[in-house]
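My questions will all concern the structure given below.
One chain of protein is taken out of this complex; the other chains stay put.
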Amino acid sequence: MQTKRTIFGNKGLPYLLLAPQLAITAVFFLWPAGQAVHQSFLREDAFGLSTTFVGLRNYRALMDNSEYLNALQVTVVFSIATVVLSLGLALILALAVDRMLRSAAAYTTLLIWPYAVAPAVAGILWWFIFNPSIGILPFVLEQTLGRDWNHNLSGQDAMILVVIAAVWKQISYNFLFFLAGLQSIPASLREAAAIDGAGPVKRFWTITLPLLSPTTFFLLVVNVVYTLFDTFAIIDATTGGGPAQATNILVYKVYDDGFVGLNLGSSAAQSVILMLIVMMLTFIQFRYVERKVTY
Amino acid sequence: MSFSKIAAAGTVSLLALAGTTQAQTQIDWWHAMGGELGEKTEALATAFNASQSDFVVVPSYRGTYTETMTGAIAAFRAGEQPDIVQVFEVGTGTMMAAEGAIVPVYQLMADAGVAFDPSAFLPTVVGYYTDPEGRMLSMPFNSSTPILYYNKNVFAAAGLDPAQPPRTWAEMESFSRQIMASGAAECGFTTGWVSWVQLENFSAWHNLQIGTLENGFGGLETELTVNGPVQARHWENLARWQQEGVFKYGGPGGGADAPPLFYAQTCAMYMNSSASRAGVLNNTPDFEVGYGMLPYYDDVAGAPQNSIIGGATLWVLAGGSAEEQRGVAEFFNFLSSPEVQAQWHQDTGYLPITQAAYDLSAQQGYYAANPGADTSILQMTLNTPTVNSKGLRFGNYVQIRGIIDEEFQRLLAGDVDAQGALDAVVSRGNALIRDFEAAN
Partner (left out) sequence: MVENQRGLDIFAHVVLLLGVATVAFPVYIAFVASTHTSTAFVSGTIPLLPSTHAPASYGDVLAGGVAAQMSVPISLMLFNSMVMALLIAAGKIVISVLSAFAIVYFRFPFRVLGFWIIFITLMLPVEVRIVPTFAVIADLGLLNSYAGLTVPLMASATATFLFRQVFLTIPDELTEAARIDGAGPMKFFRDILLPLSQTNIAALFVILFIYGWNQYLWPLLITTDSGYYTIVAGIKRMADVVESEPLWNYIMAVTVLAMLPPVAVVIFMQRLFVKGLVDSEK
């Protein structure tokens, strides 16, 4: 991991600075997480009245389960689509706003505002827009392309819907940080390059993108984590993992089996596996992608 | 009187005084009723609190049914559980199996010494929540049963008698085709709750078994048997009708897409919970709504039998003090009194749980003034329930409902035929039931 060359020498101060966050993390996260890991080795009823230690049985059952393997596949498709689209579109919008002088504030507000819509309500709005009977988009699609939209029956339609919903949520977030990153690139650098004859595209590749890379790296890692962990609410509000599990991503399965189905052992095992997958992905990103970042 | 006697009398009086100014016992009630229904639910608690001074029921809205149940379980495991929790019918298996966590209603009433007459309750409503010996485990609160709503205006425009709903599936099909041919509506019918209406209630209505051991009432070793020939035939018809436009699918779970189809007059008929009545009336200002019982296949012996309920009940969680449990018993007594039940039934459209409440509503002229409001009750009490139509009880049933929806979607998408879909429901569902059996 990247580190600074020049540092301060205090010995005790860093621990003091880290203490609040570590304390909260330890009490409200590590301890419950440890319990959850413990639960993954148990088989118990919902109320915890009859508990049996079953070792790795929950994990082995998952490996044999075709539903779980399907979920893995669906997750890969969903995550890649969402991360690529939300980062790409947000970057384009941020670059466009960055050019603006007077209307920047207005555009920024309009683009961030949707992030303030509560996820619960966003689900309702997507239902209004995509509903096969009353939705506006199916109506338009049918009139213009003759395409019959029904995400209750077509797995493909369902995947498109959840990707749109997830990307929509993330665009505002990514846009905001891209903009902040762009705004902190010194104007003098760009001016110097322009004086040297570099056009806007060349400036983008040689100056903007490298200087934006710390932000881009941050957003890449965060977006991957978001798509893999925070998206079950969207799935729950739109397709419920269906039809026929076409949008049953890993974290939705965790939520469905645990929170809804009250099968806590299997759900805990699934979340442990998911955690390991993401830790590995994040580790790979820090090890290999961070090398390309210029600090 | 000697001084000591006066002193004794004085002490006793003082103690008595202290007793009456004691703080009221608080009873926590967690429920999942949002919207206006929540207001009516909490009004019940207010009314009870006003009617006596020993107990105060504190209702608390805890989210959807799922959120409420999971929250209550998390609270139980942390020692912070409420006294009463409202649980949906698919959670019955889980609640029933948690013997150390719940206090069955019949036991609660007996322990508290509160008068309790099980025979006063309507058998079909209460039967779902009794054990094999017929003892009540939870208190029904908001129960409903599916009925058929239809668009009288469209019927008239298509040349059908608006006062005559279809009684059999054959009539459903022929009426639908006539409506579609005349252009009065685009499709014949739609349905909410495919699992509850088109499989569970379908089976009960035709006196067909859903699972072994009395549909699961008899024990955790039960197995599903819904893949019989009649159910397969019905699902095959539904798939065929979907292709031909006679039937439009309303989506998984509750079928959120179905009501708009009916309100917009796209579909002429609509099968859903009797408790949707108020919503239906509100959202259909442009046409007159008719009510009918669920259709049946008249070539199946034993049909029509009776329909089964859905909704939620109130479960009592263990761990409360004896005083709190007495309060719960008193509250349940209050809730099942005829006046309170009749008022609740009329305000919300949910079924009355006692015969007395039904009779009182009739006396008050409620059914005369509101045609169709008693269709659900008549349908439910059409016959004495058999072991096939008392209800059902399976562990992990929340997820089994999900499987039913998934297989139905696969059927409609053409990936599997009706028998195959139902066979998959049975095999996948049995796997979950075995898991539940092992875990409990």
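Note that the chains take the letters A and B in the order they are written out, and that residue 1 is the start of every chain.
Rule of thumb we're sticking to: a residue touches a chain if its C-beta (ideal position, glycine included) is under 8 Å from a C-beta of that chain, and two chains touch if they have at least 3 such contacts.
Not measured: the values here are computed from a predicted model.
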{"item": "Residue, one of A:Tyr68, A:Trp149 or A:Trp168, that touches the chain absent here", "value": "A:Trp168"}
{"item": "Absent-chain contact - pick from A:Ile24, A:Leu209 or A:Ile284", "value": "A:Ile24"}
{"item": "Those residues of subunit B which, in the complete complex, touch the missing chain", "value": "28, 30, 32-39, 42, 60-65, 67, 70-71, 73-75, 77-80, 82, 142, 144, 259-260, 263-264, 272-273, 275-276, 278-279, 282-283, 285, 349"}
{"item": "Positions on subunit A where the hidden chain makes contact", "value": "1-8, 10-11, 13-15, 17-18, 20-22, 24-25, 27-33, 35-36, 39, 48, 89, 92-93, 95-101, 103-105, 107-122, 124-126, 128-129, 134-136, 139, 168, 171-173, 176-177, 179-180, 183-188, 190-191, 194, 200, 214-215, 217-218, 221-222, 225, 229-230, 232, 251, 254-255, 258-259, 264, 267-268, 271, 274-275, 278-279, 282, 295"}
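Just so we're on the same page, only the chains that are shown with their structure count from here on.
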{"item": "Subunit B - residues contacting subunit A, complex", "value": "66, 69-70, 73, 76-77, 94, 97-101, 248-249, 251-253, 256-257, 260-261, 264, 266, 396, 398-399, 402, 405-407, 409-410, 412-413, 415, 435, 438-440"}
{"item": "Touch list for subunit A against partner subunit B, complex", "value": "43-50, 52, 127, 131-134, 152-154, 240-245, 256-257, 259-263, 265"}
